[in-house]
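Here is the structure we will look at, set down as structure tokens.
Excluded from the complex is one protein chain; the other protein chains are retained at their positions.
So, chain A:
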Amino acid sequence: MPKRADLTEGGRGAFGRHVLPALLLAFVVLSASSVQAAPPASPTLTIHYVERRVERPTPLNNEPPIPDDEGLRGAELGLRDGNATGRFVGLSFALKPTVIEPGADLQAALAALARESGPLRFLVVNAPADDLLAIADAPETREAVTLNVGAPDVRLRDRDCRARLLHVLPSRDMLTDALAQLLLYKRWNRLLLVSGPGADDALYADALRKSAKKFGARIVAEASFDARGADLRDSALKEFALITRGPEHDVVAVADERAEFGANLVYNTASPRPVVGTQGLTPTAWGRPVEAWAAVQLQGRFAKLASRPMGAIDWAGWMAVHAVTEAATQLKSSDPAAIRDLLLSKKFEVGGFKGRALSFRPWNGQLRQPVFVLWPGAVVAAAPVEGFLHRRTELDTLGLDEPESACRAFGGNG
């Protein structure tokens, strides 16, 4: 019998007397559909959620820490949604989470997982780029489709791409392209760039430079800042004023992926300029203020499940599981090979509460999608921003386009 998601929860207590017991109703639906010659129930399809836990710095300004279950809770909601839908066509899905602690042996964990669960067919992976590649290259995943929900690295969509590795999370360059489009739209063309010391910060800064060039913005000056060894609470007022003193600029762009100082740069610049980038006005796949295109529905379901707002990686986790279950539902089949083929085919389209049909780019496996540019209070814009055109779809103005990507693993292009 298909799993029954959350259909018995909430909202109907007042009418309890009139409501058939949930199980009986499920039985009625099933028996009725078998009368109507619905397809026979297929075996449950298992989706694996694999996470490499990473150490994170202590929040600087008493922000809520990044939740330990970020990503996983989204995937769980995707499972509930998938089962609520799949039952109408005799499909059921399961989610099996595996968390690999920092420093633990990834290969051994994968081998154990395969021994325990049999062949791995669908993996939703929340892990840094190197771990993600190790998973995609492991013998245990030879037959699997791996969906990346945690690594924004451009190289994974470029020379380090893999066949059967799909990227649900937007890449860094999709994010910075979205930001650059909004800045251009507003004619805030001159950027003063402040970068942190991390390798990720360097990648973000690099993506920002390329996006500025792509859309015609200009980086007028660059500075680096290392928050380590300084107590920002004492020094921010003076230090940030010093490093943001420079040629005329419209915005201060910040590349600080680990959130070590960016939040403190806001309102602390030498000139009265907005801060944009990893803090301040931020491009992201998802965030708390997103409400248009029925996003409120998804936000509400997530908040009910997780008792916290949905973040970008949560959304990617939901989206990854949703894509797999939606492909199965469209096929009315739990055959992994057929689902894989549909996911990788050009005709696959899926909704994601972003106001457009989403699909995977056939040249590098990246999910095409709008990117929100927001601050914690409100969404300022959703990119592609009006006026940025592309012959195929405006969504392809964000990130690596077909001629730019060095990915050849998907074959047939380049």
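Descriptive notes on the structure:
Criterion: contacts are C-beta pairs under 8 Å (C-beta built on N, C-alpha and C of every residue); 3 or more make two chains touch, one makes a residue touch a chain; residues count from 1.
We take it that contacts and distances are computed from a predicted model.
This complex has a chain not shown, and the name its UniProt record holds, of "Thiol oxidoreductase DsbE", "Transport system integral membrane protein", "PQQ-dependent catabolism-associated beta-propeller protein" or "Hydrolase", is "PQQ-dependent catabolism-associated beta-propeller protein".
For the chain missing from the display, the contacting residue among A:Asn189, A:Ser224 or A:Gln330 is A:Gln330, taking the whole complex into account. For the chain missing from the display, the contacting residue among A:Lys186, A:Lys210, A:Arg258 or A:Arg356 is A:Arg356, taking the whole complex into account. For the chain left out of this panel, the touching residue among A:Leu72, A:Val89, A:Cys161 or A:Ala207 is A:Val89. Taking the whole complex into account, chain A touches the unshown chain at residues 5, 7, 9-12, 14-15, 18-20, 22, 25-26, 28-29, 32-33, 35-36, 38, 81, 84-85, 88-89, 294, 297, 300-301, 326, 329-330, 332, 349-351, 355-357, 393-395.
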